[in-house]
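Other chains dropped; remaining ones untouched in position.
Should a chain be cited, it is by its letter among A and B, assigned in written order, with residues numbered from 1 in that chain.
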Amino acid sequence: MEYVYAALLLHAAGKEITEENLKAILEAAGVSPDEARIKALVAALEGVNIDEVIEKAAMPVAAPVAVAA
Amino acid sequence: MAHVAEWKKKEVEELANIIKSYPVIALVDVANVPAYPLSKMREKLRGKALLRVSRNTLIELAIKRAAQELNNPDLEKLIDHIQGGAGILATEMNPFKLYKLLEESKTPAPAKPGAVVPRDVVIPAGPTSISPGPLVGEMQTLGIPARIEKGKVSIQKDYTVLKAGEVITDQLARILNALGIEPLEVGLNLLAAYEDGIVYTPEVLAIDESEYINLLQQAYMHAFNLSVNTAYPTGQTIEAIIQKAFLGAKNVAVEAGYVTPETVEDIFGRALRAVLLIAQELPEELLD
């Protein structure tokens, strides 16, 4: 999760989530960053509306899932 | 006061002295309180408030005198609230607490014809110990859903026979007494209370505790939300703050399909659920 926390830290700080920025943070945290994971994270987050997704986490989701019993 | 009897003069002086020496003076109506409950009431008030029952005219004189001697015209406003068989309660208790204490000290009392009920009177559903007899017919004419079951009168469902403020009739008094329902209450009715220049009436003093509990909960939620949403940690909120950060991070990772030990289950779960939900839509022969 280190990589994700680093990304959210950047997001919360209003900075862009780039490979360099992630790397800098991870190094400051004493983690030797794995290029592939960094790249993968940046790629995966493309198109994700982080604010919205975080908000969802804070909201009780109660929509009924229709299930065959 | 030349024409007034000596004992009255003394009584007024005594009452005035009491009024002068307590910060809170309340008027109560003791007219309908029988001797026994009244003495119980005095016991309950002991150490908290001094109860003096007197004639309304003497109380009025005493209040006037105390107001004059204290040079406090506001106190005289209490006089407007004297009614029934008045008594004075002198106390150091805050008037709201005093009111609460008096209300809590009231005891239920059996129905009396002609009396006004303080709140709705409900005959509860269920069996009673009443044997079949003319009372059943009377109940039915009043609309009370009474029936005979297993040799006893049974009430089919909750039925409100009186609304607050309505008068008990002869017939209803008999029915309520037979059912053992005590719709009246006995106790000191507070008429008004004076403290610090303000006369408080019962309408003001009757506070809704549940309303305050709601406010407390609201205020707490405000503090909780403020602390968590701004990530200002306190002993009570640090856990929630961590959880919020974690869940936020996890949700983002799951949404992004970024697999980590913490997210693998959720991500696979989503994929799997999608597959299973789709499988439900498919004809059986497609499933193995």
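Some notes on this structure:
Heads up, the rule we're going with is that contacts are C-beta pairs under 8 Å (C-beta built on N, C-alpha and C of every residue); 3 or more make two chains touch, one makes a residue touch a chain.
Keep in mind it's a predicted model, so treat the numbers as computed, not measured.
Summed over the entire structure file, the copies of each protein chain kind amount to A x6, B x1.
Quick note on the criterion: only the chains that are shown with their structure count from here on.
Taking each chain's centre as the average of its CA atoms, chain A and chain B sit 51 Å apart. Those residues of chain B lying in contact with chain A across their complex are 244-253, 255-258, 260-263, 280. Looking at the complex, you find that chain A touches chain B at residues 1, 3-5, 7-8, 40-41, 44-45, 48, 50, 53-54, 56-58, 68.
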